[in-house]
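Report on the following structure.
All protein chains but one are shown at their positions in the complex.
First chain written, first letter: the chains are A and B, and each begins at residue 1.
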Amino acid sequence: MFPYLEVLVFLPAIAGVLLFFFPSEFPARYYRRLGLSLSLAELVVAVVMLLKFKTGVAGYQMTSSYRWIPSFGISWSLGVDGISLFLVILSVVLFPIAIFGSKETRDPKSFIAWMLVLEAACVGSFLVTDLFDFFLMFELTLIPTYFLMANWGFSLGGRAAVKFFVYTFLGSAFLLVGILALVFIHEASTGQLTFSISALAHTQMSSTAGRLLFLAFSVAFLIKAPVFPFHTWSPDAYSQSPISTAIVLGGVMAKLGTYGILRFDFQLFPQASRSLGWLILTLAVVGIGYGAITAAGESHLSRLVAYSSLSHMGFIVLGLFAFTTIGLSGAVLQMFNHGIYTAALFLLLGMIYSRRNTLDTSKLAGLQSKAPVMAGIFTVVMLASIGVPGLNGFIGEFMILLGAFVSHRWWAVVGVSGVILSAIYMLWAYQKVFHRKDPEQRGFKDLSVAEVATLVPLVILIVGVGLFPSLLLNRINPSVHKVLSEATPASSYQSSLGKVGR
Amino acid sequence: MAQYLPVLVMAVLATLFAAGSFVASAIFAPKRPTKAKGAPYECGIVPRNAAAERFPVRFYLVAMIFIVFDIEIVFLYPWAADFRQLAAFGFAEVVVFAVIVFASFVYLIGNGALNWGPQKRVEPQVDLDVSNEDSLGSSSSGVRAA
């Protein structure tokens, strides 16, 4: 069989690394074309992989494994299941768009090379099935992001990059210690030294150990997502990154956090996840409210999106810790959706910035009459983000709230407020930027064909997923169901089965 | 860690003693300096010039080379005393030792370490900072990077 997953990880990795050794004399467009064609090739491979993916199978598919460092029990293992499938698709969709939409003219070779390395790291993080490999890939995302942010970002990119790096790496410190502790606990009880996720999923440990490990893992993932109160790096990082990096950061890398919670916290520490779920739920709900309120008071559009992202990531975490199939499926679906519309939002912001050199709502006005196409697309994306029925944001949020309401009523009730607030701050910002009268009557060019072409795939996905979510849910559900059944004690499992609506 | 407590106590005591001595001598010692007392060689003869004089650095070099061979001889004595008991093995070891010392002698001669007298320089020295260094290499190589 064709090694789809290997190609998905190694194609951009090898291409990116080789690109560093290329001469840098050629015009920027050559490097961009090269990067674009490579990431499109990646997209094609991923789509074929999606078509080959068998629906109704819960476990990993297309698995492969190579014993890498046997004395440490490390192997290089790849596999894809319903949880990671659409996150991989999300990554390979967003990267070509980010590269195509990028405007970087300085040192284009390194820029493309870092983007390709970052793509490999992101896709790799979702595809590996060995904890060591995951940590490796999880860490590997930091380095390209740091350089992209610091070297091609806005004026304070360097500072934002350091902040981002220190925060996430500190989280990883706990993650690494947690991983090692888990592995050695597993070795002590079974005599087998392994980092394989499926083997470690059934580790016997005391409930205190489980809780501590759960917390060590969660810190890393909550920082990455980010979830309140670990979010303070994100507004800086989102607003100082170049647009292409912001797309990846908000669209793909934030999902690493929630993916980590679902994949590792739930599968490795089911009991602790349940007993400490209230803590994370509370943080998530606080984040939903806090993010939405702060976004409403934010005048810088990138920071507004950052805070709205905080709010939306809170929804995803709410769905995860609801511990119902519908909530979990909704969360996985929402990860995909959030990635799509956040990316579209950042692209649009980048287009506004390239015309006006500012993203301050107080300095932008009256764009609607000057740029009706942009206003139209912006409206669709914004409505998706608010969660209007018929668009993709609605399905996810609805399922999450439904799932959470069944099991954690009061958290869900507070969470609903986020939906309302998001309508407020989004419409408010839209009104200011697009409909307010511009006193100076400056010109504003509407979107070019290329820009529309960048946005159209995302709009199609926004509408398509909104109308036909079952295409995704069919593939997501079995894996989610498996995670849930393994994470649920036998007695309460029966009752939660009855609540599976679909 | 309790067993390291005495070390700590000792360290504190030593510090206190040292500091205390300085303080005590500063406070209690009688100070009646005179010119004669302050002079070096307080033994009746009035010094005429500074005691420290500059020897040519070559002098020390030769002295050190001498010491190296002196030490070699010192090592040879015990070997000579027990020559028979040490037998072939001892002989071989001493030969190795002597060869290595001899090699260093060849190196020294080859680099002009025993050339007494003023050094001939092909090129005047420019870098002031280098002026008084490097008595081994420069005489044979002659030209140095200015």
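Basically, contacts are C-beta pairs under 8 Å (C-beta built on N, C-alpha and C of every residue); 3 or more make two chains touch, one makes a residue touch a chain.
Here, contacts and distances are computed from a predicted model.
A.B. asks: Which of the following names does UniProt give to the chain that is not shown: "Putative zinc-finger domain-containing protein", "Deferrochelatase", "Energy-coupling factor transporter transmembrane protein EcfT" or "NADH-quinone oxidoreductase subunit N"?
C.D. replies: This omitted chain is identified in its UniProt record as "NADH-quinone oxidoreductase subunit N".
A.B. asks: Which one, A:F165, A:F230 or A:F378, makes contact with the chain that was left out?
C.D. replies: Selected residue, touching the omitted chain: A:F165.
A.B. asks: Looking beyond the chains shown, say which of A:L18, A:V44 or A:V177 touches the absent one.
C.D. replies: The single option touching the absent chain is A:V177.
A.B. asks: Out of A:D107, A:D446 or A:E486, which touches the unshown chain?
C.D. replies: A:D107
A.B. asks: Name, in rising order, the residues on chain B that touch the hidden chain in the full complex.
C.D. replies: On the side of chain B, residues 1, 3-4, 6-7, 82, 85-87, 89, 100, 103-104, 106-111, 127, 129-130, 133-134, 137, 140-141, 144-145 touch the unshown chain.
A.B. asks: Tell me which stretches of chain A touch the chain missing from the display.
C.D. replies: On the chain A side, contact with the omitted chain comes from 20-21, 24, 68-72, 106-107, 110, 132, 136-137, 139-140, 143, 146-147, 150-151, 155-156, 158-159, 162, 165-166, 169-170, 172-174, 176-177, 180-181, 183-184.
One rule holds for everything that comes next: only the chains that are shown with their structure count from here on.
A.B. asks: Taking each chain's centre as its mean C-alpha position, how far apart are chain A and chain B in Å?
C.D. replies: 69
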